[in-house]
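A protein chain is absent from this complex, but the other protein chains hold their places.
Here the chain labels run A, B, C, D and E in written order, and each chain numbers its own residues starting at 1.
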Amino acid sequence: MGKEKEIVYVDKSGKRLDGRKADELRPIKIKVGVVPNADGSCYLEWGYNKVVAAVYGPKEALPKHRADPYGANVNYYYRMASFSVSDRKNPRPGRREIEISKVSGEALKAAIFTEQFPNTNIDVYVEIFDSNAGTRIAGLTAASLALVDAGIPMRGIVAGCTVGKAGGHILVDLTKEEEDAPDAVDIPLAIIPETEEIVLLQMDGLLKKEEWDKAVQMGIAGCKQILELQKKALSKKFEGFPVQEIASDLRSESKKEEIKE
Amino acid sequence: MGKEKEIVYVDKSGKRLDGRKADELRPIKIKVGVVPNADGSCYLEWGYNKVVAAVYGPKEALPKHRADPYGANVNYYYRMASFSVSDRKNPRPGRREIEISKVSGEALKAAIFTEQFPNTNIDVYVEIFDSNAGTRIAGLTAASLALVDAGIPMRGIVAGCTVGKAGGHILVDLTKEEEDAPDAVDIPLAIIPETEEIVLLQMDGLLKKEEWDKAVQMGIAGCKQILELQKKALSKKFEGFPVQEIASDLRSESKKEEIKE
Amino acid sequence: MGKEKEIVYVDKSGKRLDGRKADELRPIKIKVGVVPNADGSCYLEWGYNKVVAAVYGPKEALPKHRADPYGANVNYYYRMASFSVSDRKNPRPGRREIEISKVSGEALKAAIFTEQFPNTNIDVYVEIFDSNAGTRIAGLTAASLALVDAGIPMRGIVAGCTVGKAGGHILVDLTKEEEDAPDAVDIPLAIIPETEEIVLLQMDGLLKKEEWDKAVQMGIAGCKQILELQKKALSKKFEGFPVQEIASDLRSESKKEEIKE
Amino acid sequence: MQNIIWELESDKIRKTVLENKRLDERAFDEYRPIELTTNISHNADGSCQVKLGKTEVMVGVKSVLGTPYPDKQNEGSISVNMEFLPIASPEFEYGPPSSESIETARVVDRGLREAKALDFTKLCIIEGEKIWVVFLDIYTLNQDGNLFDASSIGCLKALSEAKLPKLDENNVIIPYEYDKKLELKRHPLLSTFVKIGNSVLVDPTLGEEKASSARFSIATTEDDYITAFQKGGKASGSFSVQEIDQCIETAFKRAKELRKKFFGKK
Amino acid sequence: MQNIIWELESDKIRKTVLENKRLDERAFDEYRPIELTTNISHNADGSCQVKLGKTEVMVGVKSVLGTPYPDKQNEGSISVNMEFLPIASPEFEYGPPSSESIETARVVDRGLREAKALDFTKLCIIEGEKIWVVFLDIYTLNQDGNLFDASSIGCLKALSEAKLPKLDENNVIIPYEYDKKLELKRHPLLSTFVKIGNSVLVDPTLGEEKASSARFSIATTEDDYITAFQKGGKASGSFSVQEIDQCIETAFKRAKELRKKFFGKK
Partner (left out) sequence: MQNIIWELESDKIRKTVLENKRLDERAFDEYRPIELTTNISHNADGSCQVKLGKTEVMVGVKSVLGTPYPDKQNEGSISVNMEFLPIASPEFEYGPPSSESIETARVVDRGLREAKALDFTKLCIIEGEKIWVVFLDIYTLNQDGNLFDASSIGCLKALSEAKLPKLDENNVIIPYEYDKKLELKRHPLLSTFVKIGNSVLVDPTLGEEKASSARFSIATTEDDYITAFQKGGKASGSFSVQEIDQCIETAFKRAKELRKKFFGKK
């Protein structure tokens, strides 16, 4: 093990393994309104990650004893296609998918005016067709737009961004390769950018308080970049343009963001 | 493989491996009304195949949201006993059993006046206790009689017969040995003989159009032979004879049929 | 096999492998009222066996079509913790647990005035956290007290005791080691001691009628000893003493019993 | 609806029993007629159809290759399973086995296993490596009570008819070829009783089961062993030691008759 | 509510068909436009997105190591599975696969397997020991009818694009490295028809499926074979021999066009 060539996660010129800078996101494409049958939907590519999110509802909550008279249930289903990972995944949902569904649904619920829809269900389906680190955040980001597309009133769009550590560096939007670093720490983060409220936050690994302080600021900045892309995708859909494909080269986008901050 | 002794599926005198002719059925026994608790039932032996079919219903469809206000649901359950095949079968229903149940139920539904029984279920249970090719057709043939026994009004009795190819020959009612021919094609077929309406038809393998043309005619003729046996079994039951066992030596029957055609 | 050293299950002085006499029970501790959320509960140690029993109910039976208008359903759930046995147990309930739950629930039902609570469920949960032969009887004994603790009216307390054979001797309260004897017979027995009604009785092995005659008398005597311990535990709880732990050294107890008989 | 009909039936049965009679005129210690038909499936290694009055079950034996338990390196094994087919009763449905079907299968299984009806070492092929696991699968065809006893005799008969599959030189099963018959060392048979009022009745019909307050089963062998007890029953019933003694006596007598009739035991 | 809307839609479709027309103005033997996009997942060994009108499915291929069936020691295997994602329709839900999804997967599976579309001996790595099992997983993205044909062409295209993973010297898969492409020997394609009144329509929309009395599917190959039939449909419909002949003719014609367009077959 000690003999393996050590990987340099950020080189002297500040470049990561894929050429990005520490605070730079991978290329992202977003298209709102892709599933004709759904009340709202979104297709999102984030690096190699490919996600389709669809929303059905609000609709009557059945069976009735699971209805909430104070507001809508938000049922979030995060699932990975069998071919979306390196080893074929068993099609049945695993414990990881169930946990991600739970925390993602709770994150969205924090942004939805659920009280306007008592005794209903809002079903949010997120399917991952290709993956390379960061799928839960890609899914949540797409799901947030599918909710807007479905006309569900929200206190703000939920925007997510992973931040973490690899090779001693704090980095946004880790790739699979970076997540496999021996000291890797992965911090999925989602906020309502307008208020900086944290609605999803998870973390595993060994992280010092000072590292967290730096990471959370980079993560929030990343979420704000995502928000701009989300808004752009929504305006394309709702200005009635015939949307074919929305390619946002994030590398140039993110440079602009850097200047703004 | 090439060295294996080649099997002659039909010999020079027109005889198959078990001595039958191309259009000859295996011996068949049918007995209607064998399960005291059921509303209708039938026991059927077809070569080595042994089937019990039972009908319960029409009865109130529960849960109510699955009731059809325009007519009865026909729920067909084809299952194989664990010991009915060469290797012990897992008792849980497999994908094959679920598919066979679906197409068999749809075949029967085409013959039942379901519209006379809105919001009800007609449950048809078919259990295979021994098998040697052709069990789905044996099951459907028995189920059709169980429905009549249950007094459910039908546009006609459904009669089935497998037809197929082995060793280049078009044959009715293939055995397991014939089904294992390298060029085997298996065509389960069921009709309402009076109108020649096809209510079940499946096929796998490599079949030329001309072969199909021949096969379908032989299959229909086979179904008509089956219908006669079905009628005989029903009349035994309903004429009130003390039925012990109905043995119809199909070999002699089928000779008569040949002459008729 | 024949070469293995033969185990002497009862030595010349009448002592068993753990020093007990043939009719002597293992040490038992009982504490009533241990689960704050439950309507009634009991913790019981019996040799190495450790059991928690809790009762919820009577409460409305749902779904309604499973309610009994003539009396309460008694739903008994006997389960073993994964770490309660030598090889880690799969957490899903096995066929053994389902059968034990069935006969134990039926045993308790014989003692409960279920007719006083039509259309309700009485749920009895029994979890085994450590085991060494006799867990079903330990569970039933604890469950009976949990029912009393829940204030459910009963014709009598159900008391249980295992009796059996090892090395040719009829013994009460077999240990795992005794149960593994080549000629072992295991007879779980539970009665309502006041009337000597048998409410649970199972047996496997090879037993002569004369052996049964002896066994049943020893078993009934064992059950009566248990009843005394059950009453003591209840009185501790209900006299309002601050109960910390009820340790009943059965060895001295059982000697007294011997004299009485 | 169904329930109301059974309630009325139960009342009638209880009244009749009070007059020391049964609806079908049997004596309290009298079985219904039993018919066994073997060799019902050429794919099974052994099989038996049982008609006990109107109750009917099918039993098939299939032996498959397995590995021994760590603590029984030189012994094969049996596995009894039971499916309550919905063919047999409007009260049965598909799905995970009910606690009733599990109980029946387990009582039959233990009855054979613990009575050492088979010499399990004869089911060992290679010590510590390869054994026979003999599956006994029971299917209901018509439910009219006492599935316990119908299953018990059906399994014993199917076992007594069963042959082990033939193995080739690599210990792979040769389909449809068979080796020696399984040899039964003992013939344990179950007898089941229900209690109605203060009476104890053998071989209950479904109606009698529903009218009863408790159930009790006993297996006995030709060498005068009791090999299984099982007390059950959904209502609030119990048995006294005297009642159990009475059941044991009937069970021994009845099992002896059945062993004579169906297994050629004197 | 949903049901009432579909009832009204069905009435409209049936009336239109009586006038020899379809709601979307297609001829009875006319397909909807088809678009295929390949290589949609870098983790899949091959993949294809299919749009057939508004119906949309995703297909991915993953080959995993397995052991051969006892009776096919020198052959690999395929396994087709289908998930009706609730993304695609308010009528779909998670849980055990529905009989509809099982039927679709099995018809596609048999269509490939029995037509010998692949040379299964080429999926054998070590005879009797190690083979490739090629998984084809189909996911619905939008349901507007005829999932059969969309799945059939999607699977065939994904297979035709798929490569086998590379193995190291110990026959362990090297992630993201690939060996040769899978080679297709035949290109069987399914064509599905429904019957509405006395008319037979190819490539039904969801509305047409719901308005129909029966469904019929046929797979055909470039070497003039029929390789699969499947009759189905929830309503009380049937087909005559003549109708089936008419379907066969259309199926051959249509499959030829699709093979030319998407698989470069003349």
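In this section, a residue touches a chain if its C-beta (ideal position, glycine included) is under 8 Å from a C-beta of that chain, and two chains touch if they have at least 3 such contacts.
It should be emphasised that the depicted structure is a prediction, and the values quoted were computed from it without experimental measurement.
Put simply, the missing chain touches A, C once the whole complex is considered. Interface note: of C:Ser131, C:Ser144, C:Thr175 or C:Gln225, the residue touching the hidden chain in the full complex is C:Ser131. Residues of chain C in touch with the missing chain: 35-38, 41, 48, 50, 52, 54, 56, 77, 79, 81-88, 91, 93, 123, 125, 127, 129-132.
Mapped onto chain A, the footprint of the missing chain covers residues 95-96, 98-99, 101-103, 106-107, 109-112, 114, 187, 191-192, 196-209, 212, 216, 220.
The definition used in the following text is that only the chains that are shown with their structure count from here on.
Counting only chains that touch, the fewest steps needed to get from chain C to chain E is 3.
Note on chain placement: the centre of chain B and the centre of chain E lie 27 Å apart, centres being C-alpha means.
Per-chain CA centroids place chain A at a distance of 54 Å from chain C.
Multi-chain contact residues of chain A (touching two or more other chains) are absent. If touching chains are joined by edges, the resulting network of the protein chains shown is an open path.
Checking each pair of chains for touch leaves A-E, B-D, B-E, C-D.
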